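Only one protein chain is missing; all other protein chains are in place.
And now, subunit A:
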Amino acid sequence: MNAQAETIAVTPTQNEESNESLLQIRGLKKRFSLSGDFLEQLRFKGGKLVRHQEYVHAINGVNLDIKRGEALCVVGESGCGKSTVARTVMGLISPSEGEIRYDGQRIDNLSSKQLLPYRKRMQMIFQNPYASLNPRMTIQQTLEEPLRLHHPDWSRQQILDKVEEVMRSVGIDPDWGKRFGHEFSGGQRQRIAIARALAVDPEFIVADEPISALDVSIQAQVLNLLMDAQRDRNLTYLFITHDLAVVEHFGTRVAVMYLGTVCEVATTATLFAKPRHPYTQALLSAIPRLEDDRPQHIRLTGEVPTPVNLPSGCVFHGRCPYANARCKQEIPALKTQDDGTRVACHAVEEGRL
């Protein structure tokens, strides 16, 4: 695939310290079968028995690098595959194709035993703090569990000290340890989930929409907490969100996804100042702002196509105001622009846009 050759050629120029990247995603693909088991796949067609298989193409060839110490935000609308990327990186689901390298080591094909040391270094925070805490465990038990798993040699006192330290660092009272998850509000639960992720001193955190379920005033608290943790512990984030205002504030770099492919990668400042891809432009213009003037938002026509039957060519061509014949046939590859932004768009490449 030439997109793959492209990234290998491109990485050193856009980033002199390419060995600095903590996580490398190469040609990642994931499809989920919709057809059930073998017997359910059998159909009669024209009097013959045929096997019929259908897939959801959740990710179609994603290449991304996450550098040490940065917060890479992945944005996109529902169904664009951003959560699938997060889960594949964490090894919660295995990719159909492609490679994931963590600190130079390939991790996508490891057994769960081999993966254990990596699991200590990478942790995940989920969207819904109501679902991600075990309702039958006290907060103390919830926070002790990862420590017992990853530090089997630690004494009881060491574990207790660590739990107390991590509780204080996220601003929850150590006396809450005896209580259960349901006794807390959404914001407090998300703090507990963050404490659980930080307990094993990870270096890399995947956060999948960590503040989407929270109220505005609580969102600010949790976002501040995540930024403090990044500064104090030198964390690297893969931050999945659909909220562009959060991205603008939090992200070092942004990857915009559409229908399972990355359409633009840029530093946050560049992306917001000068969005290149027509989809990014539409997305940015759609944020409701506080300012007086009704913004000229770019109205996209149509809906996001289903990832079951992917459109030919550029996945965005059906809604794109700049699409031409080439866009309908040829899949655009991510090409690096002068300022280091990488855009997958024929119109940008040809200078039509």
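The rule is short, and it goes like this: a contact is a pair of C-beta atoms (placed from the backbone, for glycine too) under 8 Å apart; a residue touches a chain by one contact, two chains touch by 3 or more; residues count from 1.
Definition applied: contacts and distances are computed from a predicted model.
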Which listed name, "ABC-type dipeptide transporter", "Spore coat protein JA", "ABC-2 type transport system permease protein" or "PadR family transcriptional regulator", is the one UniProt assigns to the chain that has been left out? "ABC-type dipeptide transporter"
Which residue of A:22, A:282 or A:314 touches the chain not shown here: A:282
Filtering A:59, A:125, A:207 or A:246 for touch with the omitted chain leaves A:246
Kindly state which of the options A:218, A:310 or A:353 is in contact with the chain not pictured. A:218
Out of A:21, A:84, A:123 or A:268, the sole contact with the unshown chain comes from A:268
Contacts of subunit A with the absent chain, listed as residue ranges: 77-78, 185, 187-188, 215-221, 223-224, 227, 242, 244-246, 248-250, 268-269, 282-283, 285-292, 294, 297, 299-300, 302-304
